[in-house]
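Notes to accompany the following structure.
All protein chains but one are shown in place.
For chain A:
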Amino acid sequence: MTEAIKGFTNKLGLPRLIIGTFFLLLFIMAIILKLPVNTLMSDTIRRFGMYGVLVLAMVPAIQCGTGPNFALPLGIVCGLVGGLISIEIGLIGALGFVGAIMISLPFAILAGWSYGILLNKIKGSEMLVATYTGFSVVFFMSIMWIFLPFKHPEMIWPIGDGLRVTIALDSTFGQILNNLWKFPIGGVEIPTGLLLFFLLSCLCVWLFTRSKLGIAMKAAGDNPKFALVSGINVDQCRIVGTILSTVLGAIGILVYAQSYGFIQLYQAPLMMAFPAVAAILIGGASASKAKISHVIIGVFLFQGLLTVALPVANEIVSEGNLSEVLRMIVQNGIILYALTKVGGGE
């Protein structure tokens, strides 16, 4: 019997089990507390789509062997630059969103490429260097947001220099995916466009991992020495994975921004890598293995947990932000758990 339970938990993964149970528990509590379940469901689904692509950005990075991409802010600022330029040149609606992605692509590819070269020079300490690369990029761009010559009146401060801290997207591409083919089922809103976009991105990445280059990349990540012997250029594969991850980060932040309704500049992207890393780890990935299914399960569990925890926590303790504290504990706890599995002690 214990063997069976052990096998079951091993198969499902301890973190997935704990978080899943916790999620269910919170959901039951929400029902008991008579909170509006359909709103919670719609919020969960919306946030699932909103964060999905950002979490998806972890997959190529982990698969190519550079570990979870803690330098996600690098991709994020590229996406932000794309979004800003798209607004600046006056693109609106769907065109604005597509334009933003298109404009951000060259930046993201260039940034990912140079960052990939950096990562090849520092094999073995990727995670830590990545974290600080991400941090310093955010502050470097904070200086840039003040200097860059944007002129659009909705983006700059009316008085003084520089871009605003948050830029509303109501008149440009805000909610563009969320409102696409949106329909309600029993009070639960389904943002079809958003979900389709996320699933389509997943499909693209999945197809890529099935391609020749994708398989080579995976081999390079799984066992660099073996890959080298079989004639795969490991360093190049790592660069490809990093570029892909950075590009997905750029697209991810644009999806996030359109759903949120605002572009957030300055320090906002600073800590964004950590929830994304935590989500994929909750989904069952490790620092060296990740699949698309991990992304889908992880982002659903993690974001669902946070969405449901907020009103439930507020119902129990009216003051303070208990769900934010919960996020910190769960998010960093799961990353720590994954780290203990990397080195494996002795």
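Here, contacts are C-beta pairs under 8 Å (C-beta built on N, C-alpha and C of every residue); 3 or more make two chains touch, one makes a residue touch a chain; residues count from 1.
Going forward, contacts and distances are computed from a predicted model.
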| item | value |
| --- | --- |
| Among "Simple sugar transport system permease protein", "NADH-quinone oxidoreductase subunit N", "Hemin import ATP-binding protein HmuV" or "succinate dehydrogenase", the UniProt name of the subunit that does not appear here | "Simple sugar transport system permease protein" |
| Absent-chain contact - pick from A:Ile18, A:Leu35, A:Leu118 or A:Leu148 | A:Leu118 |
| Residue, one of A:Ser86, A:Thr133 or A:Thr172, that touches the chain absent here | A:Thr133 |
| Chain not shown, touching residues in chain A | 118, 121-125, 127-129, 131-133, 135-136, 139-140, 142-143, 146, 160-162, 274, 317-322, 325-329, 331-333, 335-336, 339-340, 342-343, 345-346 |
